[in-house]
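Here we show just some of the chains, and they stay where they sit in the whole.
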């Protein structure tokens, strides 16, 4: 974010702090904003990612703001058709925040700059929290119950996500009410938070590799009494889950060599079937 | 058992609902644990659906669409795992492997949409420039409808129309192949994790990956929550430390600028 832009935001902020804002939108409308934030991926394409859905979700609100200002509506729509990608569950906050700014007719470039500065980091943070932490934990617990045929498993999983769906409503209110003050929070902390979210995410991925990737050899070396089972008496003694760890890093290395992920899946199947045919796994 | 036409249609409807959710990522009913359960319900064997759901959910752990990627599709995989298991009396673990081709078919269709939906962008741009809100909104329905219909059609064809050859394939499969598919299901999450690592792993985060791995290996627990909590511990400690470091750095920078100003001044 350039210095100039920040100083503009500062102006806005000081404007804002002065008095209670006379809000254009009802509580119910802000709640609807939270729910409409689910539309961002509607017309997903690699070219613009969330842009059309993002615009669609907010369109009714802009129509209200720019009721008598056709050019304003054109501008805001055009501006928001730029490439956007971030973590869907965090959009309600962002939408709420940007809505106050639109409502206050903050300078267009300021809004744009802000959007570009915030969305990238928030994608990383959101993914670490939602995809790589909440989902495997909820999924893992639910799956461990479901595996025994108990329907509480899927119900529990569903409950978690109904809660997350619902949480979009208060988050939208939060973004809208904090307004530009939310920027302070996000701005000051986004570097730190994405650092911290990476720590959390990678710790969890480390745990997931150990828990979810299942590889175990059935080969014996030697015969008779002194025979040892390669898995139990050698590999497991070196370190349990050493094969899954090694295999993940093999795949990682292939990915960094620009191998297409689909080949990794093929490799996995070929390996599994060959090992099965040889009786090694 | 064979899938009846009614069941086939119900499955198609369910695929459309779950597929829409998969596209929008709203309720997460596109995850295998839900998809399998409902499919089981449709096929009249809830128990099987729930069990297959648990197993498939684990196999698909880490295979996320984060960053706009597309993993093998969970909706198709979930449906077909239950369908194959139910109609051929296969163990769900093996059925997971057999359902993967269908999941990958859907994955490729979605990837095709991810690329080709760019075609709509010029239209969107035009409506935006004109401030034509109504047309803009309407246009958004088209990709949605395309996606939803695709899910329905692919699911119907896979589950209902292809069941005869599928049955033949499955019943004629030798034991080593069946077992191979089972193994593949257990190894599959590795692909997802490798993809995550490609995005997230910088050298300074390696110790955290390691501690997560070591703790989970040494203290086997039914889910990764303990590991996640340890991640939270490290993350929070680092958070407070980073904040104080940031303050120190800010002060340093201030002093530097001050120093420079003074030099300039002199």
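A and B label the chains in the order they appear, each numbered from 1.
What we mean here is this: contacts are C-beta pairs under 8 Å (C-beta built on N, C-alpha and C of every residue); 3 or more make two chains touch, one makes a residue touch a chain.
This is a predicted model, so every value here is computed, not measured.
Only one copy of each distinct protein chain is displayed, but the complete assembly has the stoichiometry A x3, B x3.
As a working rule, only the chains that are shown with their structure count from here on.
With centres taken as mean Cα positions, subunit B sits 12 Å from subunit A. Chain contact summary for the complex, subunit B toward subunit A: residues 23-29, 31, 33-34, 37, 46-47, 50-51, 53-55, 57-58, 61-62, 64, 66-69, 72, 97, 100, 104, 113-118, 120-121, 124-125, 127-131, 133, 136-137, 139-140, 143-144, 176-177, 179-184, 186-191, 193-198, 200-202, 205-206, 208-218, 220, 222-228, 230-232, 234-236, 238-239, 242-243, 246.
Only residues 38-39, 41-49, 51-53, 55-56, 59, 62-63, 70-71, 73-74, 77-78, 80-81, 85, 88, 123-124, 127-128, 131-133, 135-137, 139-151, 153-154, 157-158, 161-162, 164-165, 192-193, 195-215, 239-241, 244-245, 247-249, 251-252, 254-256, 261-262, 264-265, 268-269, 271-277, 279, 281 of subunit A touch subunit B when the two sit together in their complex.
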